[in-house]
Structure formats: C-alpha cells, structure tokens
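The block that comes next holds subunit A.
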Amino acid sequence: MILTHRNHHGIDIIALSGRLVIADVPEVRQKLLATVEQGNGKLILDLAEVNFMDSSGLSVLVSAFKAARAKNGDVALLHLNPTVRSLIELTRLQQIFAIFDDEAAALTRLSS
Partner candidate 1 sequence: MPHSDLDLLLLIDDDVIAELRDILQEEFGDLVQDFVDDVPIQLELMQTALDQGNADGLYRLAHKLKSSCGSLGAPRLAELVRQLEQAGRQATLDSAATLLAQAQATADDTVAGLRVILQAAPPGDRAGQD
Partner candidate 2 sequence: MSTERMPILVADDDANVLRIIAAMLRRWDYDVILARDGLEAWEILQRQDIRFVISDWMMPGLTGPELCRQIRAVSFAKYVYLILLTGREDKLSLVEGMEAGADDFLVKPVHREELRVRIRAGERILQLEWQLEERNRHLSEINQTLSDAYATIRHDLESAAVMQKALLPSPLRLPGVAVDWLFQPSAFVAGDMFDYFVLGQRQLSFYQLDVAGHGVPAALLSFTLHQVLARGAEEQRLSQPQSDQEAMVMLPQMVAALNRRFQSGIDPLLYFTLIYGHLDCQTGQVILTQAGHPRPIWLHRAEQRSELMGGGGFPVGMLPELEYDAIAFDLAPGDRLFLYSDGVTECANPHGEAFSEERLLRLLEETAGLSIAAVAAQLGQTLREWKGDDQHQDDITLLILEREHQP
C-alpha cells in the first residue's frame, strides 16, 4: 500500500494505491487519522489506484470519516474502480461518503 499526500487550499488529498486489505489497515488508518488530526478535517481519498479492498479496508475509510466529522469536516471518495464501487454500494456507504469521478468537483464540494 502506497500513500501520497498533498494539500490544496486546506483540503488534504491522499492517493492510495495497491490492495487495501487487513494487513495494511494499521498503517493506513494511522496515516489518515494523523492527517485529519493535523488538518481541518477535509479529506479527499483518491482510490484510482486501489485495485482491491476488503471489509477491513472499508473500516479505515469509515474511521477517517468519523474523525473528520468530529472536526465538522467531511471525506470525499474519488475515482472508484468497479470492484471498490460495488463494495461501497453493497455496504450503502455511498450514502455516507460523497463520491466523485472528478477532483475539481470534489474540491468544490469540500470547500463549500
């Protein structure tokens, strides 16, 4: 699991790549929570390069979401591939996360 992090006008954008499964959970969770902690709780997770995610991986996204909400922030998911999208839909998390295929749209949503 590889993470890259950049900040765009106060919005943290983290791109994940590879498989997000139970073994990666501690590292990714720590990184996401630290980012939310240090930033202002506005987070975009770019999942374009995530080719597989299991239910443990899902829990990391939800942990980040809870932490962001605690700071009155939000988490948007960007670029879901079909596998990840079907997992998100099975668990109805599209009702929780704002989901975008376009980074500009995600930035607009989070800056409002």
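For anyone wondering why these and not others, all candidates are chains of the complex that A comes from, given by their letters.
We take it that a contact is a pair of C-beta atoms (placed from the backbone, for glycine too) under 8 Å apart; a residue touches a chain by one contact, two chains touch by 3 or more; residues count from 1.
None of these values were measured; they are calculated from a predicted model.
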item: Touching candidate - 1 or 2 - for subunit A as found in this complex; value: 2
item: In the complex with candidate 2, residue positions of subunit A that touch it; value: 22, 29, 33, 52, 54-56, 58-60, 62-63, 65-67, 70, 89-93, 96
